[in-house]
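Can you keep this structure in mind? I'll have questions shortly.
Showing subunit A:
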Amino acid sequence: MSNPTLTVAGLGVRAGGGPLVDDVSFTIDPGERVGLVGESGSGKSLTALAVMGLLPEGLVAQGSVRLAEESTDLLGADERALSKLRGQAMSMVFQEPMSALNPVMRVGDQVAEVLRIHQPGLHRAASRSRAVDLLAKVRLPDPARAARAYPHQLSGGQRQRVVIAIALANDPDLLICDEPTSALDVTVQAQVLDLIVAATSRSNTGLLFITHDLAVVATVCSRVLVMHDGVLVENGPVSDVFRQPRHPYTRALLDAAEPSSPAPTRHLNPTQRPSPTQPDPTPRPDGTRPDGTRPDGTRPDGTRPDGTRRPDPDGLDSAVEPAEPAPHPGPAPVIELRDLSRVYRRPRTSLRSAPSSVPALRDVSFDIASGQRFGIVGESGSGKSTLVRLLAGLDQPTAGSVRFAGRRVDGVPERRLRFLREDLQLVFQDPSGSLDPRMRVGDIVAEPLVAMRDSRLRRTQRSHRTRVDELLAAVGLPADAAERYPHQFSGGQRQRISLARALAPAPKVLVADEPVSALDASVRAQILDLLASLADTFELTLVFVSHDLSVVRQVCDTVAVLHEGRVVELGPTERIFTAPEHPYTQRLIAAVPSVSRALSGTTVHDLTGDKARLEASP
Partner candidate 1 sequence: GSGTTGETAGSDTSLDVGFIAEPASLDFTRNDGAAIPQALLVNVYEGLVKLDAEGRIVPLLAKSWQVSPDRRTYTFTLRDGVTFSDGKPFTAQDAAFSIDRVKTSWTTSLKTGMDVVARAEPVSATTLKVTLKRPSNSWLFAMTTRIGAMFSRTGVADLATKPIGTGPFVVEKWTRGDSMVLTARDGYWGKAPAVQRITLRYFKDPTAMNNAMRTGGIDVISTVQAPESLPEFSDTSKYHVIEGTSNGEVVLSYNNSKPPLTDRRVRQALSYAIDRKAVLDTAWAGHGTLIGSMVPPTDPWYEDLSQTYPYDPAKARQLLAQAGHPTLTLRLRIPNLPYAVASAQVVKSQLAQVGVTARIDVLEFPARWLDEVYTKADYDMSIISHVEPRDITSWGNPDYYWRYDNPRVQQLLAQADSGTAQQQVDRMKQVARTLAEDAAADWLFLLPNLMVADPGVRGLPTNVVSEAFDLTAVSVARS
Partner candidate 2 sequence: MSARHRSVNPSLLAGGVLVGLVVLLALVSFLWTPHDPDRVDSAHRLLGPDGSFWLGTDKFGRDITSRLMVGARTTLFVGVVAVGVAAVLGTPLGILAGMARGWRGGLLSRATDLAMAFPALLLAIMFGAVFGASTLTAMIAIGLATVPAYVRIVRAGTLAVMSTEYVLAARAAGRCRLGIALRHVLPNVAGLVIVQGSVSFAIAVLAEAGLSFLGFGTAPPTPSWGRMLQESQELLFTHPLLAVWPGAAIMIAVLGFNLFGDGLRDRYDPRLERR
């Protein structure tokens, strides 16, 4: 066995107080691809930064870090010595492609710079042409032109390729990637992952791949390290770890990441019905039971009393209408969209060109029936949020119409949308951004009540209080939450507050715009469960927006696929997932990595779909 490329022994990182990373040891062999997974805040990035010697100010590392060729311990080395190694023997790709490049410097120069730093003799012109070669190697279309571009002129995926080109420029022995694809769409992610794998195997580079997505690790890496609270809890070949997780934490992660498939349309079990023993203070039942568990049997933290997580669904609930909604058998549709278009105008930036316009939505028409769980999927920029804003009357369409319960929503000033506000409420993506940091939770939840001065719910300040308490209980928050401020809650809890607020006016329709994409996998599962159970308890119609196909699959019975502002496919969830008709849907579904498929042999390259077609349309 040859010398390992990287040897990390007893690595610890501490701030002023306790350790953030503790006693982490592992090795990476030449050409080996090692995944490092764990939740947000578990210490993954700090581990990587400690190896690179790029820890933020105020943090100190102990232990030892050695590279194959270097005899010295990197942790003891000074900035000058480290800078000789960085970009040469080891290099790193960061998460945010948007900000990792200097916005005021041409891309080609930024690539050329890394060459010239480590090869002082290299001529400017030579380094420029080498940079173009490198850009070509990361399959950037028209590399010569890209080299002259500034970062803002490239898309996120293209930028990430540039960063990878910089990292690979000097054929490093070790490449560290810190969540290189979490900011990218699945289809782009597949291409970037493919690129990383191809490049590292070509030059036998050791790879440390950091992500919170187990499926990606399973697809990319041969060995996996699992980190929890700054400690390595698992270290072994992917197939072993993922098939037989030893640590409960790994098991929990796996559970959350990979809902047993085929995913059902509902995760309801009989206990979700309101308990008849509990007095019902409102027309709608309170969701909390006396033992503190929620109707689905989980505790507010998402675990069940027996310590397991969400059980396998036991099929369809007989009390619920059929999964496959007939075109118009039941009640009339709640929401009707007709030829809906929305074009954003950007201010003109040049005299010669007309002001640019972005068609965010084009001729979208569909109905959502009462009681339906309607999913909308699509990549970033496909128009999902635009659609949601139009639905909620928060924006005006350029053309077409939106009707709610038969009444026009478009073209009506916001203050005359009372009927809509009473019956349709929103939950947003960012659990912290959607809560006013300077308002008490109680006031936040009561806001729709106060704002509407609802005649139907005409209440005094006091009864607002009781209503707020009910709602907080329904979403599984402690009663004293009303007096606290949002920042005193975790991400998952904040999203529960959002939910409580949305439920306040007892709406008929709940529209959720990516409500879980900012959450960790484990918390995500809890919120999805809660959403599903609340929808059921309160007999809500759910409109659920996400870019994450697996999430939609867990929650919705019907799915619309948006692509560049158009609905390219619409139908029952299972049908779309098992037999997608539109090529875009097919590509989308293929690009989603999954642990099980990876374990059964799917490679990164497979995710990218038909290679020839991809290269043709960059």
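The definition used in the following text is that contacts are C-beta pairs under 8 Å (C-beta built on N, C-alpha and C of every residue); 3 or more make two chains touch, one makes a residue touch a chain; residues count from 1.
Quick note on selection: all candidates are chains of the complex that A comes from, given by their letters.
Quick caveat: nothing in here was measured; it's all calculated off a predicted structure.
Listed candidates 1 or 2 all sit in this complex, but the one touching subunit A is 2. Of all the residues in subunit A, the ones that touch candidate 2 in their complex are 17, 389, 392, 394, 414-415, 417-418, 421, 425-426, 428-430, 433-439, 447-448, 451-452, 487, 498, 501, 504-505.
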